[in-house]
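Here the complex is missing a single protein chain, while all its other protein chains stay put.
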Amino acid sequence: MAQVRAFDVVTAPQILPAERPRGSTLGRFIRKKPLGAAGGFLVLVLVATALLAGVLATHDPVRTSGTVLVAPGADHWLGTDNLGRDLYSRIVHGSRISLLVGLASTLMGTVVGGLIGLLSGYAGGKTDLLSQRVMDIMQALPILVLALVLAAALGPSLTNAIVAISIPIVPRAARIIRASVLAIRELTYVESARALGARHVRVALRHILPNTMGPFIVLATAQLGGSILVEAALSFLGLGIPEPYPSWGRMLSIAAAEYAEKAPWLVIWPGLAISLAVFGTNLLGDALRDTLDPRLRGS
Amino acid sequence: MRGYVTKRLLIAVVTLVGMSMVIFVLMRLAPGNIVDILFESAGYVDQADKKQLERELGVDRPLVVQYARWMGEVARGDLGKSYRYDMPAWKIIKPRLPVTLELAFLALLFSILLGVPFGVLSAARQDRPLDYVLRVLSLAGLSMPAFWLGMIIILVFVRSLGWMPSITYVSPLVDLKANLWQFAVPALAVGYRSSALIMRITRSAMLEVLREDYIRTAWAKGQRGTLVVWRHALKNASLPVITVIGIEFAFLIGGLVVTETVFNLPGVARYLVDAIQLRDYPVVQNLTMFIAVVVVLANLAVDLLYAWADPRIKYEKA
Partner (left out) sequence: MRAIALALLLAASLIVGLTLPAPAQAPKYGGVLTVHPLTAPPSLSPHEESTIATVQQVSACYSNLIYFDPPKRQESLETVIPELAEKWSWQDNYRNLVFLLRRDVKWHDGKPFTSRDVKYTFDMVRGAADADAKLRINPRKLWYENVEAIEAPDPHTVVFRLKRPQPSLLLLLASGYSPIYPAHVPLADLKTTCVGTGPYKLKEYRPGEFVEYVKNPDYFVKGRPYLDGVKWIHIKDRSTQIAALQAGQLEVGGSGWNKANAETAKKGKPELIVTENDSNVNDNVLVNFKRAPLNNARVRRAINLALDRKAYLVGPRLGAATFGGAMQPRPTGVWGLPPAEVATLPGMGDPVKQKAEARTLLAAAGFGAGNPMKLTVSTRALSIYVDTASWMVDQLRQVGIDAVLEQIETGVWHPKMTRLDFQVALNLTGTAVDDPDAMLFENFRCGSQRNFSGYCSEEIDRLMVEQSQTLDRAKRLKLVNEIDRRLQADGARLILGWGKQYAVHWPRVKAYPQHENSIFNVSRFQDTWLDK
């Protein structure tokens, strides 16, 4: 396969020195990486909205009413949809779904992939070769097509959507963790630890795992945005989150099909929500990668 | 070089076989009897007909046999039959191929035309305001759902500018102007997102190259400015960019699926979605395999191009 991957971190991470420089890390981060800080802020807004959805919403997101297709105004800040549901409240509650699906699938994918990568890199030999090929195969199919087929087979439901979206993440996570493991495995102190009789598992957990945290975090942040996008696309095509959960992607599919002309706010706001959420995670992910792995600056 | 090529071919074949297994397993995860699913209209199923269909589809045989049968068909290039429309799948796909191919080609063109120059510019003005602006714009492109971008474009173009291309496909051979009118906007919608990817890779590859000693020497010698940047750096940065185009393909196909849906283009990618929604599982299976083959072949082509262009590989000892 080609040698450069868009979002891959193929080189090993730098082992961070024991001493940490003085001064507030957060403050330095904001000054040095303003874009990343902006991204972080957006992600914080997303998380806060998801947690406080009940408080922030003005109406019940599922309650239908007779005030259909009303333009944004005092009563309904972002207008209503064709069943009279308040769009603002639906978007606020939709953040819960997006975050839930994004986090759950990213977590599942990175953990499963990470374990595979850990095993593969540490064991080496035939296991490594086999799992590498399998990961290559899984990675070669376009994410959306893979998720589509899976969602089609399993049917539209919350759990199935999470599973479908997490699967394309597995090979990417495996690849990164494996690279880190390979680099670290050779290091002297690991060999000395082994020489001192430490068992494999102990070595893996205590020495290798902590040092793969950096690329792990970067991957997770990057994939979070990707997961949100894939969920949106699946829901748009009718194969993702079903009713009554308010999903941003599905809000767009119904709106686009029926009322784009009459009620453009139904198209603008859910899409903007998705874009801002993903934008935030991307900015943050980029900045984190730059910070945790200076060798990749400028990527 | 030969060793590299053989290795890549082998990997491609193994990947395809592996993918076919993944697809096969995925499709079998669906609950329910496929024959029930195909007989949706009246739910009125004659038992004898059901048995005959089961035999035809081979679902009464063990899984391994089914897989072998399918592999035989794939090797022959047989795309099977659409049970929803009761005609060979190829007959439905054939008129749709030019649509998807044209859209993909134009999108790729746009993405390169936008991505490469901006990537170079961004690298040349690293950490200056222009760099930030371009990086933000490209990241914004990657953050937007492809279908939403399409919808917004339609809202703006149709509502405000009255752009309304033909609703049925017009071949470029019949009417080039109408055809480009129909494809330009969706290609832009898909291409914008892909251009972001290319821009980022170009930028990073350029930065890598710009750090190289011989460039610094040239700068120190006073050969600053555009000439140096474009001639030396670009030539060497082109390799990673080429490889990204291979990855682009997989990324692009996802964008094609939703864009064809939003812009009502009768392409192959949209047919995949239609087939899924119609529960035409045999077609879904074969079409997904078809896409997988295309992606692997595209990557292989890029790998070979890379091999030809990179002197390190070209002259590698076997």
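A and B label the chains in the order they appear, each numbered from 1.
To be clear about the criterion, a contact is a pair of C-beta atoms (placed from the backbone, for glycine too) under 8 Å apart; a residue touches a chain by one contact, two chains touch by 3 or more.
This one's a predicted model, so the numbers in the text were calculated from it and none came from an experiment.
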Shown chains touched by the chain that is not drawn here: A, B
Given B:V65, B:V133 or B:M164, the one touching the chain that is not displayed: B:M164
Residue, one of B:S138, B:T261, B:Q285 or B:N299, that touches the chain absent here: B:T261
Among B:W70, B:F110, B:Y271 or B:Y306, residue touching the chain not depicted: B:Y271
Touch list for subunit A against the chain that is not drawn: 62-66, 68-69, 82-84, 155-156, 238, 242-244, 254, 256-262
Subunit B, residues in touch with the chain not shown (by the definition above): 32, 36-46, 49, 82, 84-87, 92, 95, 154, 158, 162, 164, 166-169, 261-262, 264, 266, 271, 274, 277-280
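In the analysis below, only the chains that are shown with their structure count from here on.
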CA centroid of subunit A to CA centroid of subunit B, Å: 22
In the complex, subunit A residues that touch subunit B: 1-6, 35, 133-134, 136-138, 140-145, 148-150, 152-155, 225, 229, 232-233, 236-239, 249, 252, 256, 260-261, 264, 267-268, 271, 274-276, 278-279, 282-283, 286, 296, 298-299
Residue numbers on subunit B that touch subunit A, as the complex places them: 11, 14-15, 18-19, 22-23, 26-31, 123, 126, 132, 135-136, 139-140, 142-148, 151-152, 154-155, 159, 197, 200-201, 203-204, 207-208, 240, 243-244, 246-247, 250-251, 253-254, 257-258, 261-262, 272-273, 276-277, 284, 288, 291-292, 295-296, 299, 302-303, 306
